[in-house]
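The structure under discussion is supplied below as structure tokens; questions concerning it will follow.
Of the protein chains in this complex, all but one are displayed in their positions.
Note that the chains take the letters A, B and C in the order they are written out, and that residue 1 is the start of every chain.
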Amino acid sequence: MSEEVIVNSPPSAGPVKHEDLALLNQVAKLAPGDSHLEMCIQCGTCGGSCPSASAMDHTPRAIFAMLRAGMRDEVLKSNTPWMCVSCYYCTVRCPQDIHITDIMYTLKNMSLKSKMVQDSTASDFSRTFIRYVENYGRSFEIGLAGIQNVTHLRLATRLPNMAPMALGMLTKKGMSPFPPKRIKGMDGLKKILKRAKEMEAA
Amino acid sequence: MSAEEKMPKERIGVYVCHCGSNIAGVVNVAEVSKWAGDNLKDQGVVVSRDYKFMCSSLGQELIQKDIKEQKLTRVVVAACSPHLHEKTFRNACKGADLNPYLCELVSVREQDSWVHTDKIAATEKAKAIVAGGVSRVVHHEPLTPLKVPIHPATLIVGGGIAGIQAALEIADAGFPVYLVEREPSIGGHMAQFDKTFPTLDCSACILTPKMVDVGNHPNITMLTYSEVQKVDGYVGNFAVTINKHARYVKTADCTGCGVCWEKCPKKVIDDKFEAGLGYRKAVYTPFPQAVPKYPVIDDINCTYFQKGTCKACEKFCPTNAIDFTQKNEIMTVEVGNIILATGWDLFDARRVPNYGYGRLANVFTNMEFERLSNSAGPTGGNIVLRDGKTTPKSVGIVHCVGSRDKNYNNYCSAICCMQSLKFAHLVHEKTGATVYNFYIDIRTPAKGYDEFYQRIIEEGALFVRGKVAEITDAARNPGEEGKLIIQVEDTLVGKQRRIPVDMVILSAGLEPRAGSKELAKTFGISCSADGWFIERHPKLDPVATMTEGVYIAGCVQGPKDIPASVAQGAAAAARILGKIQQKEIALEPVRATINEEQCSGCRICNTLCPYNAILFHEDTMVSEVNPALCQGCGTCVAGCPAGAISGTGFSNLQILSQIDGLLLLTLDKKKEAVVA
Amino acid sequence: MNEETKPFEPVIIGFTCNWCSYRAADMAGIARMKYAPNVRLIRLMCSGRLDPTFVFKAIAGGADGVLVSGCHPGDCHYSTQNYKTMRRFHLMERVLTQMGLEPGRLKLLWASAAEGQIFANEITKFVEEIRALGPLNWNNSGVKVPEVAKEEVPA
Partner (left out) sequence: MSEYLFYPGCSMESSAKAYYHSVMSVCKTMDIQLKEIDDWNCCGATEYLSLELTPAYALIARNLALAEQQANGSKTVVAPCSACYLNLSKADHYMHENKAFGEKINTALAAGGMHYDPGELVVRHLLDVVINEIGLDKIKEKVVKPLTGLRVAPYVGCMLPRPDYNNRYSDNEHPYELDDLMRALGAEVIDFPLKTACCGGHMTQIGPGTAFELIRRLISSADDYKADVLVALCPMCQMNLDAFQGQMNGYFHTNYHMPILFFTQLMGLAFGEKPENLGFGSEFVSAHEAMKRIGIKTPVLEPTKPAAKKPAGLPMPPPRPRSGEKVNIGSEEASQ
């Protein structure tokens, strides 16, 4: 079994390492609460429900099958979790009560840890977003949009001109172009996040 | 501790069963029997053996031989649960002229070897259990079972195909049957179907003859439009109270001519027989071939009962059979046995919001489709959209609706796959429409079923493996305008698909009848967490229940198709006929008795008894138990402050000694501990 | 056997009714569900048969805990008898507590014939609770109780 080779998987995957056959359970354990991931019957309710399935290179169901098969790299390189919009349709419809949305978060965490993220658009956005939160305690939508479009020109070009909107943000919505005011308990928050990160790393 | 000082007065044989490796695999049976032989001498154990299969004829002969040669006066068998083989070993003793009630079967399988892995602990536990049995059996008394005559009549609840089959079997054998049906006619769900899988013969064609037979059978008393209210008594002698709803039609005079429902001005949506897809009148028979043929007036919808005027039916009835003054009639019947065949309810597809049933006009349920495709149905068998005229060009059939889903029912409804395949065929045959089947797994296990599946594939039905995620009318492109879009992951392709169709059929699953838990309570049987009734043994005794004299047949026991329901109906009938032939039945002689000397006449026990089996003699100021009514629960025994009541078969002495036995080892150990 | 070196293995006497809880135990067996081997069951026709004496006797006889189980309230095979069990149980609990017994050593468990899993889980849980309580150390009341027991045993 430790010599089993997954057909159709890039040579990079190579023979399945034994521990990989436990991959599914590893993932299941990482989610908070009982995710029931091991209960998947491959019915495809999730893939059928997903509003962004068309943008995913594997449907969630396929991802779960790949987890069972221990195809760690393929899963962690997949853009599937990054395309998740957290609509929770799959979660409430799943006949096996699998907490799919939470699993997607877990997979994002794992792929970042293992540095296997292919297209960093999504993760960079998350990072930028969080950079504000970690420094001010509050998020900053407009700066966010700005930075996102600068760091991802490719994306900006894909977009129709964002300028009028950004302008509108400032004028119509009366949003401030300056970062948010720091929260009073910033030091405390920083300490909390520091320890949390240490625990996460451990 | 309590009563074991003096010389053993009994000669006891102990027999430990290997049950192949079932017990021996975990419990060291040899050690147990040896231990019993050595350590329980003082209690009177004279032989102690272990044997591969105690329940085998050889094992039984072994016991009988010992009883004769060793002059055994008591027998303890350590094997499986008494619920499985108590009778077996009691009979073995009987065969050797030892009173069967002097034999005790203790369970070292269900409660030891099967549930434990630690061999040493399991062996210790087995010893304790045996010791318990030994010290208990010492205090057993020879008993004779109570014999009660069996009433030859049988009550069958539910006039569906299972009930009908059972009724005919018993009636044909020459015994009386009361067939109680809640609806105005017998026939059940099968009467609603169009065709039956896999043979596709017309449901009505094979059902109605049987219904007529029931209607004409001299031994069958049909009680339609009636419900069981109360069940008293016990196996052989049940007294069942039945509520016959007022029909408002004098069956003696009615000819079933049908003028009344032609003239009735009140149109009512028929939720039952037409599955909400058609109308009936306020006075009606569910369907033309109804048995009995007499209509009923449904007083909730009848204009006369609601507004006090109309009486059109009465005016036009040629035989003056209408009688608005009829009242519900409460009757009691005496029966010896009961069959419950109350069937199933359809899962309410409205509970699955993403399938849009109830919001989207052209999403139908399987029962609606049966009526739609039935030539006697509201559309005369034309498969059309809800507008009543458009024939669908494409139809999607969704499997597993409400089944195999933790959000609804976690079990497989067993019939949906075949039913859906049948639908695929009917749609294809009658409309030539493109048919999609959306399935998780196709399950076609019975005879001729998979061949049917092959045939449907051959006919060109399309199969998409994936549980449908949603059905919507929200079009995303012109191609989807005005259609129902079925959104699903085609799991074999690994891509999400949106398939526009004109009509969707939801194969909704089977559910236990609403109120099945109450029904179970009425008849004193248990039902599973789902609500299906629990059979005595899932494999070896599928139609009997834990309650003597109460049997189950058809979907009341779990989802099943027509052949299986018929088989169970017949099986239940056969079991009952066997009982009736015995003329009388032996009851466990587990009864309470009151010692007059000790009774202080406090009457506490009188109120404790749920069967009013304890009566108080004003003259002698003592209470007495009526053994015919006593069910042997023993609550009064435990409740009597004077300890004047003793429970046969479960006396204080027996149980206290069993406790001693069970703790024998422990005490020894504690002593050791103290010594050490 | 070197029992003394092993961790404390409590002995528990369990009373079941013939219709629900005993069958739950059977069900657990048939389904091969595993649970702690410390409980020894006694089958009564109904939990209503449970005479408080039995419990006293078990405790006095060296049991570290007692389990009383029956059909769910409302589902009693003898219609309402398990309600009486319930009342008696709480009474017993009080008496034994007054005699210096930890209330945790008694457990009341409702299990239907279908609830083998629940039965198994609850037993394992109970055994752990008793193990936590340690062996029943009932210094002098150990003498008192059997007397109570004796006098209630019909001659």
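Operating definition for what follows: a contact is a pair of C-beta atoms (placed from the backbone, for glycine too) under 8 Å apart; a residue touches a chain by one contact, two chains touch by 3 or more.
None of these values were measured; they are calculated from a predicted model.
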Where the missing chain makes contact, among the chains that are shown: A, B
Selected from B:49, B:195 or B:266 as touching the chain missing from the view: B:266
Contact residue for the chain not shown (choose from B:472, B:623 or B:658): B:472
Residues of chain A (touch criterion as defined above) contacting the omitted chain: 30, 32-34, 51-52, 54-55, 81-83, 85-89, 91-92, 99, 101, 105-106, 108-109, 112, 121-123, 125-127, 129-130, 132-133, 137-142, 144-145, 148, 155, 158-160, 162, 164-165, 168-169, 172-176, 180, 183-185, 188-189, 191-197, 199-200
Positions on chain B where the hidden chain makes contact: 265-269, 276-279, 301, 350-351, 353-354, 357-361, 363, 378-379, 386-388, 472-476, 481-483
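Definition applied: only the chains that are shown with their structure count from here on.
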Intercentroid distance (Cα basis), chain C paired with chain B, Å: 31
Centroid distance [mean C-alpha coordinates] between chain B and chain A, Å: 49
Shared interface positions of chain A, touching two or more other chains: none
Two or more partner chains touched - positions in chain C: none
Chain C residues touching chain B - in the complex, by the definition given at the top: 1, 3-4, 9, 11, 13, 19-20, 22-23, 25-26, 28-30, 32-35, 37-38, 40-46, 48-54, 57-58, 61-63, 74-75, 77-81, 84, 88, 112-115, 120, 146, 149-150, 152-154
Interfacial residue positions of chain A with respect to chain B in the complex: 41-50, 53-54, 58-59, 61-62, 89, 92-93, 95-97
Residue ranges of chain B in contact with chain C within the complex: 1-2, 81-83, 107, 109-112, 114-118, 120-122, 124-125, 128-129, 132, 521, 524, 526-529, 534, 546-547, 590, 595, 598, 608, 610-611, 631-635, 637-639, 643-644, 646-647, 650-653, 655-656, 658-660, 662-663, 666-667, 669-670, 672-673, 676
